[in-house]
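In this view, the complex is presented without one of its protein chains, the others remaining in place.
When the chains are written out, they are named A and B in that same order, and each has its own residue count from 1.
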Amino acid sequence: MDAILLQILNGLDKGSAYALIALGLTLIFGTLGVVNFAHGALFMIGAFCAVTMQRILTISQTTIDESRTDFLGNPMKVETPYVENWFGPELGGAIIDWAVPLAILFAIPVMICIGFIMERGLIKHFYKRPHADQILVTFGLAIVLQEVIKYFYGANPIPTPAPAAFTGSFDFGVLLGFDPNAIIYPLWRLVYFVFSLIIIAAVFGFLQFTTFGMVVRAGMADRETVGLLGINIDKRFTIMFGIAAAVAGLAGVMYTPINSPNYHMGMDFLVLSFVVVVVGGMGSLPGAVLAGFLLGILESFASMNEIKSLVPGIDQIIIYLIAIVILLTRPRGLMGRKGVMEE
Amino acid sequence: MGILEVKGVNKRFGGLQALGNVNLSVTENTVHAIIGPNGAGKSTLLNCLVGKLIPDTGSVMFDGQSVLGRKPHEINQMGISRVFQTPEIFGDLTVMENVMIPCFAKRDGSFRLHAFESVPNEKELVEKAEQILIDVNMIDQRNQHAASMSRGDKRRLEMAMCLVQEPRLLLLDEPTAGMARADTNNTIDLLKEIKAKRDITMAIIEHDMHVVFSLAERITVLAQGTPLVEDTPENIKGHPKVQEAYLGQAHG
Partner (left out) sequence: MLGLNSKDTKFLLIVIFLTLATPILLQPFPEGSGMAQFNAGYPDLMQRFAIYGIFAIGFNILFGLTGYLSFGHAAFLGIGSYSVVWMYKLLDYNVIWGLPLAIITSGIFALAIGFISLRRSGIYFSILTLAFAQMSFALAYSVLTPLTNGETGLQVYRSDKQVLLGATEPTSPHFFGIVMRENFWEPSVGNWQFTFNNGYYFCAIIAILAFYLSLRIFRSPFGMMLRAIKSNQQRMNYTGLNSRPYTLAAFVISGMYAGLAGGLLASMDPLAGAERMQWTASGEVVLMTILGGAGTLLGPVLGAGFIKYFENIFSKINDNVLHTWFGFLPDGIEDFMVTIVHPFVGKGWHLTLGLLFMAVVIFLPGGLVELGQRVGRLFRRRDINSADAEAKAAKQRANTPAE
């Protein structure tokens, strides 16, 4: 029992990331009708927003401390981050420690801007082109973004720690009446899961309860009719693209303490996220979220030793296997709408 | 016993009864028109005949065999060809290639990998394709890309593609929709000419009464998914029920 719970918990953080990326992909696909292969790159850029934030906060002033000497006997150089100079070592240190959550504030405007530029500058011209062309051009864009990040940040993963307050683990077992240490769960993963739930709730609430969201939903169902009503749907869709980019970016920012970001993480997640979208049903937002968590948890189960010894290698292929089965038995995915991408 | 027998066909889309107990019999070698106001279920009926939709209940028999449950390509092999409302042609291919494909298909619908050897009796097939292009007056455009042609030309090409298969039943879905009057008359002449030249049964769905009364030998009037009357054009013209179906809708 506790082992099962542990696996479910383990699957949640990856599932959260899948769900958030798939949500953005579906928003873009559902509203703009564009298959965006660069969406993984947006996730990756979000992660590097956190890295950038960390770097900005640790920009240091070099002072020479005469009282201490280094091993050559010269006066020692001391690097103090400007933040600590300004706010004092305590508060400054705390700000640096909280670089990742703070990066959210930085990432939202950056990601929305990137989203706007992408949509206005490139995607807009591909609405009427075949899906294959959309895939190809966004695939090219993904390569470019990835290479740009690699140029500035190098090819190696960059460790970006969570705030010290969240580095510990949380003992779920005690909470549920199991033995202590039976279910140990890293705190940051819990934070990530809660964070993703908030984002998902925010996106759904936004679509459900605002006029803007209503128009967008109507546009997802029938773009032409909404256009005929004289509503400027294009402008709203641009904003939706920005939001989708921000969602992917935030997913990336908060993911950095779980896995050190590197330039190809976007592509790694993209392939899986597409599988998630297809399993959930192309164009269905609840489907994307559901399938994201479902596949994350199933992947975690498949990596249990008991299961691996039964079916070797299953942890590597489970997601693809499920995708194939679902696509063949339920072509529209778990919750897909009729008529989406069926031609 | 007609070549096409539709019996008791029902089709629902959710709460909407698109077809309710449709019975229809098309006699061999006649031109049978199906008319009716918008939303009468004409296109749904047509889609049920060619395998695009499967009716909820009822039977559709073509030449004594059921077409239900068969795929569109199998139904075509039985001898039913369809002309669409918006021309469905191979836009990336030349006019000649467009006509060659049904020629190959007619010869034998099953899969043959003619990748390295040429098709036996290819010469014959080419002659046949050329002949049909002469018939529809398109031989000069044989090397043109189909996508770059006018709408009227596309429609004629589509008809040629269907005719070259020598179908026993030709289904025409509003063959003159969106055409200028002159083009419409040309199409009527073309269809008449085809009818005169060979044994062929045609079922036409049409809005334009001019076309219907110039061509049809029998007319079925559909309204709200059910056949209202079936009779000769002369009798349909003054039929009170028909006027009610059209005018009643126009006023209400």
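Methods note: a residue touches a chain if its C-beta (ideal position, glycine included) is under 8 Å from a C-beta of that chain, and two chains touch if they have at least 3 such contacts.
The structure displayed is predicted, hence computed values, not measured ones.
For the options B:165, B:187 or B:201, the residue in contact with the chain missing from this view is B:165. Considering B:101, B:139 or B:177, the position touching the chain not shown turns out to be B:101 (whole complex).
Mapped onto chain B, the interface with the missing chain covers residues 50, 71-74, 76-77, 81-82, 84, 88-93, 97, 100-102, 104-106, 109, 111, 113-116, 118-119, 122, 145, 147-148, 161, 165.
Across the interface with the omitted chain, chain A contributes residues 35, 122, 125, 131-133, 135-137, 139-144, 146-148, 151, 267, 271, 274-275, 278, 282, 312-313, 316-317, 320-321, 323-324, 327-328, 331, 341-343.
Definition applied: only the chains that are shown with their structure count from here on.
Chain centres here are Cα means. That of chain A falls 52 Å from that of chain B.
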